[in-house]
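Handing you a structure now.
Only one protein chain is missing from this complex, and each of the others stays in its spot.
Moving on, here comes subunit A:
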Amino acid sequence: MVSKPLGRAIVVIAAVLIGGQVTAQDTGGRPLAPTVPGEGSTADHSKFEVLKGPFASGPEVTKACLSCHTEADDQVMHSIHWSWSYDNATTGQTLGKKNVVNAFCGNVASNEARCTSCHTGYGWEDVRGANTMSGERVDCLACHDRSGNYTKLDNAAGHPPLEPLKAGAKTITGASAWVVDLAMAAQSVGKPGRDNCGSCHFYGGGGDNVKHGDLSSALISPAPSVDVHMSPETGNFTCESCHLSDKHVFAGSRYNLNAHDLGGTGRPGERRDVATCESCHSAEPHGASLIGMKLNDHVERVACQTCHIPTFAKGGVATKTMWDWSTAGELKDGKPFHEENFTQSDGKQLHTYLSTKGDFEWGEDVVPHYAWFDGQVEYTLPDDRIDPTGVVEVNRLSGSADDPGSRIWPFKRMEGRQAYDTQLNTFVYTQVYGPQTASAFWTNFDWEKSIKAAMDYVGQPYSGEFDFVDTYMYWPITHMVAPADEALQCDSCHARNARLAGITGVYIPGSTLPVAGKLGLVMLALAALAVMGHGVLRLMGRGKGGSHHG
């Protein structure tokens, strides 16, 4: 670990923890998690005997939960949150965290205890094959704790910090760990808040907003300009307001998006399978005026997000935009070192070099990359051949102007430089985490050993020769929706060299001078020259011109 941009809330937590021991039933001045709107349960979980504790481990709490919620574990274990595996019926690819290689930490396999710290379970220490863990290993509290006291260690395969706590232990958000009070957490349970989902999803890739760009701790309590839906001052949405769940399976997917929702709104309770803008705002969201009509015409070809999320990584939390693994491993006096040459708008210094991870670049208020997108993302999987002579796309966006299902979408385009097998032309797995091993890169700073150990672990062929290749990875941008009056103006695209300059297959008035415009200007110039020439000849003529037709 870790670049450690922490959320404001977490900074407060850390400060308090450094200041004094936290006792049971005391949040120690830790800010309470924002309340979930519409929460009016008929059960007060603090009155259940079975939740009084004491609990010695996470699974003990789960056992208590399951004594009433008899099907909950089975439901969770049928979700991607549990399996980290996803069969895309459209492309035939098997995706999911445990199967793909990404442009950030690379791969889960062989780095388990660190990566699976964010798994919605306890003790997933080997991701090879299917996740066969049983019901009591489901982590209910990660999503349902409403005390703010529960968390998970960053390297214990999903377990929370308990006694005895090792010195320097960190949580999955990068904060200094505290001993969680499992009984307090168990009695606080409720619907997930932004902070619950965020404790994993805001910190993907090893730090706050590193991965997605539009998911950061800024969304725990955002200003309306950062996210008009999630701001407590406006919509106060939780993640689940849009990502509706049914039997612990959530709407919305980054692998298989609904890029062009023609269904629009439904009657109350009708649609529980969508997390699109249209499912609330309809497919004709703009007003009944000429400008509204023109804007509604755009909906056919332009995703809502394209205009309504002018920039991402808002609210003072930067996102990682470039990660070059090839420079990792440099040491000073035999010791790893770090540089911090990026200053975030809150004054925080972010890592731009780590011996463990290589070079980084960061961005705040980033203008997205735009592309035609039909919702399908195809990955370059570890057994797919790559062409190392160019930039390799870790994931490819499917879609084109000719396809009615495609629209112009905004993306975070992550630039990477990742290890690959120079003989087989495939991405390689790397083992980076493993304090006790003789092969993990973060301990030994030796790529040869790291790659060999990881490839042996997953049983994939490896020639023994590697190098690094430039990569792109695309992340659809759909959060951090701005208030309507901060949406893009027409001129943002309808101008020369504007935002959609790289997009083809759609006529964007004003973006270029069309052929007829060039011909027309020539015609106009010829007309002007002709009358000027005629006028000059008249002046040179003997008289001042004759009479005219009147």
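The definition used in the following text is that a residue touches a chain if its C-beta (ideal position, glycine included) is under 8 Å from a C-beta of that chain, and two chains touch if they have at least 3 such contacts; residues count from 1.
Just so it is clear, contacts and distances are computed from a predicted model.
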From the options "Sulfurtransferase complex subunit TusC", "NADH-quinone oxidoreductase subunit J", "Cytochrome B" or "High-affinity branched-chain amino acid ABC transporter permease LivM", the chain left out of the display has the UniProt protein name "Cytochrome B"
Among the options A:D87, A:D126, A:D346 or A:D403, the absent chain makes contact with A:D403
Considering the complete complex, of A:G287, A:P461 or A:G535, the missing chain is touched by A:G535
Residue positions on subunit A contacting the omitted chain are 290-291, 293-294, 296-297, 300-301, 401-404, 489-491, 494-496, 505-507, 509-517, 519-521, 523-524, 526-528, 530-531, 534-535, 537-538, 540-550
